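Of the protein chains in this complex, all but one are displayed in their positions.
Per-chain numbering from 1; labels A, B and C assigned in written order.
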Amino acid sequence: MKNKTDTPLTEDFDTQTLQINVGPQHPATHGVFRMDLTLDGETVVRLKPVMGYLHRNHEQIAENMTYAASMPYTDRLDYFNSMSNNFGYALAVEKLAGIEVPERADYIRVILAELTRIVNHISVIGFLLNDLGAFFTPLTYAFREREKILDLFEEIAGSRMMCNYFRFGGVKRDLPPGLLERIRTMMDVFPRFLDEFEALLTDNDILCLRCQNVGVLGRELALNAGLSGPMLRASGLGYDIRKVDRYSIYGRFDFKVPVGSKGDVYDRYYVRVLEMRESLKILDQALRQIPSSGDIISRKAAPFLKAPRNFKPPVGEAYGRVESPKGELGFYVVSDGSPQPWRYHVRAPSLINLTVLEDLCIGHKLADAMVILGSIDIVLGEVDH
Amino acid sequence: METLFIQIKTLLVNAAALVLPPWGVTLSSMIISALAILGLGPLIMMYLTLMERKVLARMQNRIGPNRAGPWGLLQPLADGIKMLTKEDIRPSAADPLLYFLAPILIAVPALMVFAVIPFGKGMTAADLNVGVLYFVALSSTTTLVIFMASWGSRNKYSVLGGMRSVSQMISYEVTLVISVVPILMAAGSLSTQTIVESQSGRWYAATPWGLLSCMIFFICGLAECNRSPFDLPEAESEIVAGYHTEYSGMRFALFYMAEFMNVFSICALTVTLFLGGWQGPLLPSWLWFLIKTYLLIFIVFWFRGTLPRLRADHLMGLAWKFLLPLAVMNIPAAAMSHFLSEPFSTAVPLAILMVSVAVLSFFNKGYAAEKRVYHFTD
Amino acid sequence: MIFGAGILKGMLVTLRSFVNSYFKKPDQGGLFTVEYPEKRLVAKERFRNFPFLVYDEKPEDPRCVACDICAKECPPKCITIVRDADAEGRPLKKPALFDIDLSVCMNCGICEEACPFDAIFMDHEFEIAGTERHQSLLYHKEDLLKSNGYFRQIRPSDAALIDARRKEAEDKKKAALKPAAPPEKKE
Partner (left out) sequence: MLELIAVKGIYILMVFAAAAAFASSLLPNLFHGALALAAVLLAVAGLYLSLGAEFLAMVQILVYVGAVMTLVIYAVMLTGRLEETVTPSGRIQRAAAGVSCAIFFVLVCGVLLSTNWPAAPGGNPLPSVKDLGIDLMKRHVFPFEVLGILLFAVLIGALAAARREKS
């Protein structure tokens, strides 16, 4: 019997592959992103990500304006986490110009960056569940909590998403009075929300079925593709720039880096949940340690607030990187001594994390491809900068 | 109150008798019932959409439609007007006849099913003695229409949705039919009215085999009418809207209407077969029926508000590897309870079913969630 | 582990949300929605949307001196300024033309930061939607000018700071002027 069947049955059928375009206008794509999919039945046999629909020439624009004027543009890279983007750019330019940041400003920066991380992770999980087909419930819960944090951002920076709050050598303005208490209140409520959110999701059998062992990203591939952030950590590598670089004042805080074991969608989901809990720990320590008053911008950099055109960093180059919620966000700036950067480059974690999409999706079902895309957590503003 | 609707009908028929010959009276009686159902279908659908939106909104911490009329009660009307005035688009590659026919045909079985639903005591439009079979047969024809829609649109998403829909409906149809068998055995009839009457002492859902049957029937029913978590054929995050991707305006509304009417009839059938139908104390029978049905519909919306979607292969696995064997095992269990006396008539089926669930769970271990342990590094 | 336990747990969460939405207050899990056109959230003081120009007494005398700094620093270059001139053609310290293209403006607030004369600030006004996207979003000087009273109203603490600073500067200026030009002469 066996000998007769060495040609698989599928070869007898004249099966056709089906090519479909998912996006750029599709209910599941995250922004204007297109996946050129080839399906065999419902199994993905080829996937080609097509991006660039949102290309804005970010780097070229930045090279043609003052250093400070790029700050609001970085908001628009990963428009979910403008605070982290600001942070990365500020670090790069501070390194270039040799500016020290006053202590209070550092604390404010860390607090905001961690709040941003919570905002990002909570909404990513919401969107992931939407891709899984839960009809918006987790997303609305997530957005409700996100709203509370965005309200805080609005109070601090004047804008909810496009914060444009960091300045070289500090931050734009001091925190409004009473804000730290409000952050504290938010933090007291948030763990309870997170528990509820987890009750809705973590043990849900359908979610486990859909996420576990789907889109497994091996350690090797993750390393070779240069991934970073929760994607890499879910694959079992505890690489976190907050720990590696200890930039800003992260060295002062006691927090841990959650690491996944399998590298599947479920790990990526749960690592984000755990990271939120760790962020809360950092916030708690930062709120306790923050000096009650002090400079919020270094003396050296303060004059340039009013006259950004006079800010001319010395000739040289610098690379500043932060652990953005999506991964390693790096800014590379080269100065030729003029008010405009000679070269400006962004290492966008979304873009680099997206490169493994095809490897993750092949062999899985069409439905899984969407979930995997959701778990990679891309923001097209950053991918197509 | 109890016979309110029957009295209205008698009144109308008597009025007709004054002017019409005897055959005309019979005809007018039929027409009145038919019109009642024809009017009821769209009405139910319209307010189910509102109810769904409201319930989901509340579950998601939102308010839901509240602009048109008090509590948004006129929202369905506004939606209807919008649907009617929308541009009717036909893709140039579509097959004109199939594309045109599918939305009309899909509403037909959905409406016809209403004929055998006992809305109250003596309130079945057509008390067929094959009522349950009639329901099953009609809902099975929906598959064809979905094929027509998906193939007629000439859209790849539509075709994918159609394929999914059909494989899903075939799988669940089998289980659905088998899950009803114990009830038919107990009631000894296929007529819905008789089945309700046979539950005057005890609901079938109050017996172990009946409860299991009820759950399987309800789950399969959800899958039959493509409701969450089995809404793969119209999974918006994957294949846009499945087989009705290309439809707009009123044609889309017809698909939508069929879906909601199917939800209603599945819930109504579950109530009829397992939950005592219109039987209940104090309140009029039709009110009891509606209360029970709407509670089940609430559960349908509740599922939608909570659960993510299953994947095609899991869906098939659930149907063939778990629900179907369980439904088959339920038949001997029900037969046992028929032949044994208390307390064995409860205990033996319960034992049989528990053993089968355990065995099936063992064989379906692959579907169980893994417990993960996460470690931390510094 | 019974299949479905996790599902039941999740369903309890949504049911609780359903019930709470009717009986609880927003901060305890009730409805979070604020129904917009009827009810509004109070704008945060630092909320910034589009820029506006401040005048002290009359709209003809804005604080703006048409120095063009904001136009130069504006990252998307949405500000156009033309300096006014008197009858003989000598430039005046006020703008003849001050246009902001709101469709280009990205609300970053750099103009406000860069302005040395406290003349341009970020507004709280956000309901500027219209059906025409070119002319209606090109705001001219007349549309942009708002009184200092309005500024005090939307941003009381910032306005107080700035008013104090301006008064101080004015006093200093007066003090500096005093020895050179005694008050008797002025009258």
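Keep this in mind: a residue touches a chain if its C-beta (ideal position, glycine included) is under 8 Å from a C-beta of that chain, and two chains touch if they have at least 3 such contacts.
Everything quoted here is computed from the prediction, not taken from an experiment.
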In the full complex, which of B:119, B:147 or B:230 touches the chain missing from this view? B:147
With the missing chain put back, one of B:107, B:159 or B:269 would touch it. Which one? B:159
Write down which of B:40, B:83 or B:128 is the residue touching the left-out chain. B:128
Can you work out which residue in B:39, B:69, B:188 or B:366 touches the chain that's missing from view? B:188
Residues of chain B (touch criterion as defined above) contacting the omitted chain: 21, 23-24, 26-27, 95, 97-98, 128-130, 133-134, 136-138, 140-141, 143-144, 147-148, 151, 154, 156, 159, 162-163, 166, 169-170, 173, 188-190
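Here is the rule we go by: only the chains that are shown with their structure count from here on.
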Contact tally winner between A-B and A-C is A-B
Can you compute the centre-to-centre distance for chain B and chain C, using the mean CA position of each chain? Integer Å is fine. 55
Between chain A and chain B, what distance separates the C-alpha centroids? Give it in angstrom. 43
If you average the Cα atoms of chain A and of chain C to get two centres, how far apart are those centres in Å? 30
Hunt down the residues of chain B that sit against at least two other chains at once, touch-wise. 59-62, 305-307, 367-369
Residues in chain A with touches to at least two other chains are numbered 137, 141, 144, 200, 203-208
Would you tell me which residues of chain A are touching chain C in their complex? 65-66, 68-73, 75-76, 137, 141, 144, 147, 151, 154-159, 162, 164, 172-173, 176, 196, 199-208, 305-309
Under the definition above, what is the set of chain B residues touching chain A in their complex? 56, 59-62, 156-157, 159-160, 164, 228-229, 231-232, 235-240, 304-314, 367-370, 372-378
In their complex, what parts of chain A are in touch with chain B? 18-20, 26-28, 39, 42, 129-137, 140-141, 144, 200, 203-210, 212, 238, 243, 256-262, 266-267, 270-271, 274, 365-368, 370
